[in-house]
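Missing here: one protein chain of the complex. Every other protein chain is in place.
After this line comes chain A, so read on.
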Amino acid sequence: MKATIERATLLRCLSHVQSVVERRNTIPILSNVLIEASANNSVRLMATDLDLQIVESMPAVSVEGPGAITVSAHLLFDIARKLPDGSQVSLETADNRMIVKAGRSRFQLPTLPRDDFPVIVEGDLPTSFEIPARVLAELIDRTRFAISTEETRYYLNGIFFHVADEVLKAAATDGHRLARYTLTRPEGAEGMPDVIVPRKCVGELRKLLEEVLDTNVLLDLSASKVRFTLGGEHGVVLTSKLIDGTFPDYSRVIPTANDKLLKLDPRSFYEGVDRVATIATEKTRAVKMALETDRVTLSVTSPDNGTAAEELPADYTAQGFEIGFNANYLKDILSQIDGDTVELHLADAGAPTLIRKDDKSPALYVLMPMRV
């Protein structure tokens, strides 16, 4: 194999694929990126952790010899980063080595044969539809903070996608809070199986979306695999196994009859929570909210650090009461609200609270209180 690529092109492509490669691998070839040069002056890079696979094509200046090889992804990425800006990089295989040349630099890297490189078998992916990249990015932003990191509840370690009536819904929860994002069901998504997309795939996808926000993303999926195709011909294809588990029937925990409505400015709410939580220690991170007519008082009491309180103006006409929340959970949700008002629909100090921008917002949050 011999190919020449613009350093900037190579670097951008490598920065995408190397991020899928785990830092610590006990199977050596999983540390490698597969490089495939074809005669049509195109070079394809591929990386995998066996659950998630990324394939990206880039244009080459020239391909003198088609072929394929694998080398350490992080090593090649680090080299590409340090090569001079504007240089052309030549990749050439010789005697179980790959020679990287650019300007006055020359590297000889150990390789492993391409035939040993594991490829995720996608199988049939019968459901196909497109979503604007910007919508998919917003969907991820609004939900992924609620994804559970607890491995025992592995079925919560991702975003759950399902279709219902005329909508596509995405939900994530860690058992304490829930985030749901709803969009009009894309053409082709009808009849799609319920799927849970793993956190790592979500994270990689979100990074890639940032560069193609004005395009559409193609999703192809079955009950066990999902493939995201971004950015057309010289684009990126991300294929992931789906989490094999049953997402809980979360709709049951979304309150529908909470009759105490609190409205306030999300920004000053966020800042107030953040300020009073300064004295909250790891063990007592609860923020107490005392609700009275058109007023909320936030307070934190810490056995070690004293007390803090802040009063906020609000729209509230129901009966006064007190409720506690984890300050970080509140902040996570409030930072997703981008308008001038946030609605909190409350019932009592022990019941799920519904939080949203308004009834037209595609995003909705449910937060469980903390005893205070």
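Following the convention adopted for this analysis, a contact is a pair of C-beta atoms (placed from the backbone, for glycine too) under 8 Å apart; a residue touches a chain by one contact, two chains touch by 3 or more; residues count from 1.
We adopt the following convention: contacts and distances are computed from a predicted model.
Chosen from "ATP phosphoribosyltransferase regulatory subunit", "Sugar ABC transporter permease", "tRNA N6-adenosine threonylcarbamoyltransferase" or "DNA polymerase IV", the protein name that UniProt gives for the omitted chain reads "DNA polymerase IV".
Of the options A:Phe160, A:Phe269 or A:Tyr329, the residue whose C-beta touches the omitted chain is A:Tyr329.
Screening A:Ile29, A:Leu183 or A:Ala309 for touch with the missing chain picks out A:Ile29.
Only one residue from A:Arg104, A:Arg252 or A:Lys360 touches the chain missing from this view: A:Arg252.
Residues of chain A in contact with the chain left out of this view: 24-29, 31, 50, 72, 75, 110, 112, 115-116, 118-119, 121, 149-154, 173-178, 248-250, 252-253, 282-283, 285-286, 324, 326, 328-329, 350, 352, 366, 368-372.
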